[in-house]
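Incomplete set of chains, arranged as in the complex.
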């Protein structure tokens, strides 16, 4: 059954293990990510979500202390058959910690397209549209040529998202894209994700179960470097099969319970 | 700020004051000694025996040797820094780095002698002439400053936040693009420091250049002509000079300081300055 | 106390080997301890002036100002300046006049001297050096655009490498080989009557006295002069 899944999947891993130094951070994860859908990864802090995401576009190649084992397939073909830069152009990524380049806001977003030789008006159009889609345009349109280091935390996060969007990838890896955003901005980004889902595969790491509920088609629950449970969002979130998943979701529900006590709202 | 902190800060400030004062003192000493000769420096002929102290040929020599050697050494040095910081495996870097470092401590005389025994005859054989030439000076000097540039560049490039590198790779940049469009601009201040250090060293270097440059006090008209630098001139003649000649040498020393300051500041400005940080 | 050093000598680097030999011999002969520093002729005079040294060595003549200051030079040896060319150069001898025209830049091509045509490459010592001063005094002015090297060794090397080169250097170094020595006015360097010789001196501030005088006497003694000859220099006695 897994086999069939894998074949149809946009992106799939088989027995993925990642080691930092000697320590295993992922201990054999087999997961299929279907195209045109949102797959949410949830799990406690430190369980390996970011590690998993970074494996998918071969980020671990860049650090000498990380080692990856197992297979990763894009459209059914091992990703190491592709030159890494081609792979990474097809698989965009937003890192957990905003990492704007030390250059202007414009140059940050233009970085990717410029690599492909896009110039002039066309480049400006791409930058502008990417910033708009990342809900940042209004805040920065007057200071496009200022240093990106002068942006607030949430602005930096959206800038990095815009930077990834500007490449128009086939797969988008989002590591907590809304962690530094207010509810309004979060709403806009969620609308964007919902829209992008029509055209690409999205892997979304999120700590907000609500966000997973709102956006995810499928949910994968990680714990301790293992994939504990995976399936359609409604099933995993509402009728989890595994004890660990249930426990994790129940703790998350502390919020809900609490909220109930918060008093009713005006409207 | 507690007491120890105040003390430490005062000590540092004092240190800076002393160092700056030292430099001022040197500059002053040199200028005072050279002052009377100043009006004599503006000429095109340096011939102390005839009472001619025009520094133009020496200035030209210094400028050309420095320019020539940096033109060779800066790209090569930054390239090597990049190689060590980003391209080479740790093991390979562990071989190349000490080799470069070894080169950094080869004393000027040895460089000079190797230049004398290898480069000068080679130039003489290939291009004819004495072999003692601008070209020989540039080559020797380029080798001398290369390790400094490489070491400082490597460190500047390594200091770039790895998260930025990852960000660029994640956008599908090739290693070359990452280096060219991200690492080099991000490390600009450190690279400028590398160049500025090399510049100072090149302008100030004496022995090795002296030995291979031919030291004719004339503006060279081709890379194969001999040339004489300001420092070489001082080194050559200071031991014997007296009177006006000695003053002229000191004045040319002051000129050298000035030249160095000007070029350094220009380099900083060209690189966008540290102010950008 | 001023340290254990009895006599302090500073000065000309080209005299340094001789100064050390003399110092050793002097001590062996029962003299005081001597330390010798090769710092350059003028720096040596400066050391003498400031009282850091008791004796200076110089390989040039004193300037009139220096004489007026009270410096006294005592010649202890003669250095022979050899004229050297590349071994392949057919030139055998030159007259003083030809030498003068060569180094003043008047003769620019070897053809004018009967050798195969080719531009003359002049090599000279640096301005102010004892050799150059001596050469200028004995031969004549040196063209200002001449290539310059600051040691006899490098001059020899340069001439060895370049068939068109000609230069002057101390005989002791020239004899190390690789270059061809040219007769001047018919005489080989070292032969009696060879015109290009320069004085090497010990300098005192005022008349010599005490330890300095004793050392000077030793340098001029037969034992001292034997060391001079060993160094490839011409003794004064």
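Residue numbering begins at 1 within each chain, and the chains themselves are lettered A, B and C in the order written.
To be clear about the criterion, a contact is a pair of C-beta atoms (placed from the backbone, for glycine too) under 8 Å apart; a residue touches a chain by one contact, two chains touch by 3 or more.
Nothing here was measured: the structure is a model prediction, and the numbers come from that model.
J.: Stoichiometry for the complete complex in this file, please, as a label-and-count formula.
T.: Full-complex copy numbers, labelled as displayed: A x2, B x2, C x1.
Criterion: only the chains that are shown with their structure count from here on.
J.: Using the touch definition from the top, how many steps at minimum link subunit A to subunit C?
T.: 2
J.: With chain centres set to the mean of the C-alpha atoms, which chain is at the far end from subunit C?
T.: Taking each chain's C-alpha mean as its centre, the farthest from subunit C is A.
J.: Counting C-beta pairs in contact, which comes out ahead: B-C or A-B?
T.: Counting C-beta pairs in contact, B-C comes out ahead.
J.: Could you say which chain's mean Cα position falls nearest to the mean Cα position of the entire protein shown?
T.: Centre-most chain by C-alpha means: B.
J.: Counting only Cα atoms for the centres, state how far subunit A is from subunit C in Å.
T.: Going by mean C-alpha positions, subunit A sits 82 Å from subunit C.
J.: Just the number, please: Cα centre separation of subunit A and subunit B in whole Å.
T.: 49
J.: Taking each chain's centre as its mean C-alpha position, how far apart are subunit B and subunit C in Å?
T.: About 34 Å separates the centre of subunit B from that of subunit C.
J.: Send over the residues of subunit A in touch with two or more other chains.
T.: Touching at least two other chains: none.
J.: Applying the document's contact rule, which stretches of subunit B touch subunit C when the two form their complex?
T.: Residues of subunit B touching subunit C: 45-50, 52, 116-117, 120-121, 124, 129-132, 210-211, 214-218, 226, 228, 235-243, 245.
J.: Where on subunit A is subunit B touching in the complex?
T.: Touch list, subunit A to subunit B: 57, 59, 62-64, 84-89, 92-93, 95, 97, 99, 101-103, 111-112, 114-115, 160, 163-164, 167.
J.: In the complex formed with subunit B, which residues of subunit C make contact?
T.: 13, 39-43, 60, 63, 65-66, 121, 123, 126-130, 136, 141-142, 144-150, 154, 157-158, 161-162, 164-165
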